[in-house]
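Below is one structure, written out as structure tokens; the observations come after it.
A single protein chain has been omitted from the complex, and every remaining protein chain is retained in its original position.
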Amino acid sequence: MLGPMGVTLAVFVGSLVVVLGLWMTGRDPRPRSAPESVPFIGGRPPAVHAWSRYHARYHVMALVFLAFDMEMVYMYPWAVVFVREGPIAMVEMGMFITILLLGILYAWREQVFEWA
Amino acid sequence: MDYASPPIALIAVGLAMAAGVYLIAVLDRSIAVLVGAGRWTWRGAIVGPIRSAALLLVQRRRTTERPDSPGWTLAPALLTGLAAVALAMVPIGPDMAAADPSTGFVVFSAAIVFVMIAVFLHGWSPNSALAMHGAYRFGAQALSFQIPFLLAMLATALPAESLSIVDIVDAQEPLWNVVRQPLGLPLYLVVGVAVSFWGPLNLPDASDLAGGTSVEDSGVARLLWKSARAAMLVAVAAMGAAGFLGGWWGPWLPGPVWMVIKAVALLTLLLVAGHLLPRVRIQRFVVIAWVILIPLALVNIFVSGALLL
Partner (left out) sequence: MGVRDALAHLAGGAVAPVFAVAGGGAREAVAELALSPSVELVDSPAAASVLLVAGFLPSDLHTPLAALHDAMPDPRCTVSWPLGSDHGSMPLSSSRLRIGPDDEPVQAVTRAYRALLSGVVATEPPIQPDVDPNPWRGVGPYGQGGRGMTGGTPYGRPMAELGPDRDGLRLDVLPLSIGPFFPRFPAGLILDVVMAGDLVIEGRVADSPFGGGEWRPPVGPFVRALSEPVPVAEIELARARQHLRWASDALITQGLPAFAMRVRRLAVTLTPGHASSVRALSRRLRLLRVPQWSGAGVGRIAPELLTGLALGPVSRAAGLGEDARAADPAYAELGFEPIVARDGDAAARWDVRLAEAAQSLELAARARGQRTGGVGIVEGPRGRLGPDDSPFQRLQSLLPDLLAGLEWGDAVTALASLDLDPEEAGTVAARPSRAEAA
């Protein structure tokens, strides 16, 4: 009735509940005071809040990652039927992979990965 | 039966995680003492982790000025949940898995992928500059390791013609994957270290960020995060034993005992590497993951595929 995915979900939710329960034991009756809540950067108070429009310089690498993630979606079923389909499966996936590898080569030359 | 009933699954996975986390604490301390040329004592190694955990339970849980409290609370819980899901996929004996869906490999990979969310939440929520920096650094690390991780493990599915982990282990009865796909295990160990951000790839919780995403953690929050990280390492080692070292196959001893031995062996290897190898620079790791690890993993897939035909 449940199936393996149901059990997996039960395990996930169960461990979540246990950890959250343990977290609750850390609740403290004394309210936090201002000097005890200052973020630590070495002793001096920070000048600005940390939350900001952070320049994640690897945003172009994330696009390359998306392309390869879509390729992984194709490779999952390919791995299952590979032996059955024979050499044609290898040739087709090889062509697909080669195009993507050329993409990585181009990205490497354009210095997308540093500083990436 | 391809799954255990929920209470049994929860208890089994919970016990495995607790035992694994404690074992990691003991082994890590022992290896640190040996590498540091100190004196190893029974008390220090066996009772020490329990005492340190007791201290963290007594310590007050801190907060910062304007944190994202739901996110900060959820992060260690999410990481533990993902480690539990990953560990539930690993079979301990023939047909003895907490859950064995026909796409077990995909579920395991999904659990690995979401680690990025958990670590990012953990670093972003305290609203502290050093923690946030660790979170964004892990973003770069996570995007880079995920494809090599999936490709390294995918080669094990080729001889099994199935994505179910039990089938993958079954297909290793004649020969372990570490022998017929020699590139697979080293690649898997490298990206396994990247997933659990341990040792040389501990970039989000790095010492050059004064603890990184854990810089504002104290008390039970610190204990839960450390346990969650260790649980993830246990899951990675267990899956490595199942996927590459032949799982429960082995002479004389029963299957589950072999599984535990192999997982502990991989765990020890990863912990020793953590204490001997320096931290890799993030830019270097990104380049290596894309330019070296992905082509190597693809070579591994195609060569082993060609040998199967």
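Letters A and B name the chains as they come in the text, with residue numbers starting at 1 for each one.
In this text, contacts are C-beta pairs under 8 Å (C-beta built on N, C-alpha and C of every residue); 3 or more make two chains touch, one makes a residue touch a chain.
The structure presented is a predicted model; accordingly, all values stated were derived computationally and were not measured.
Contact with the chain that does not appear here is found for just one residue of A:Phe12, A:Phe40 or A:Phe113, A:Phe40. Note that of B:Leu15, B:Leu57, B:Leu175 or B:Ile292, the residue touching the chain absent from this view is B:Leu57. Although one chain is not shown, part of chain A still touches it, namely residues 33-36, 38, 40-57, 115.
Contact between chain B and the absent chain runs through residues 31-33, 35-39, 41, 44, 47-48, 50-52, 54-55, 57-62, 65-66, 129, 133, 136-137, 199-200, 202-203, 206-211, 214-219, 222, 275-284.
In the analysis below, only the chains that are shown with their structure count from here on.
Chain A and chain B have Cα centroids separated by 14 Å. Chain B contributes residues 2-6, 9-10, 13-14, 17, 57, 60-66, 73, 76-78, 80-85, 88-89, 98-101, 103-107, 124, 126-132, 136, 139-140, 143-144, 146-147, 150-151, 154, 157-159, 161-163, 210, 215-216, 219-221, 224, 228, 283, 286-287, 290-291, 294-295, 298, 302, 305-306, 308-309 to its touches with chain A in the complex.
Put simply, chain A touches chain B in their complex at residues 2-8, 10-16, 18-20, 22-23, 25-28, 30, 32, 34, 36-42, 46, 49-51, 54, 56, 58, 61-62, 64-65, 68-69, 72, 75-76, 79-84, 86-87, 90, 94, 97, 101, 104, 107-108, 113-116.
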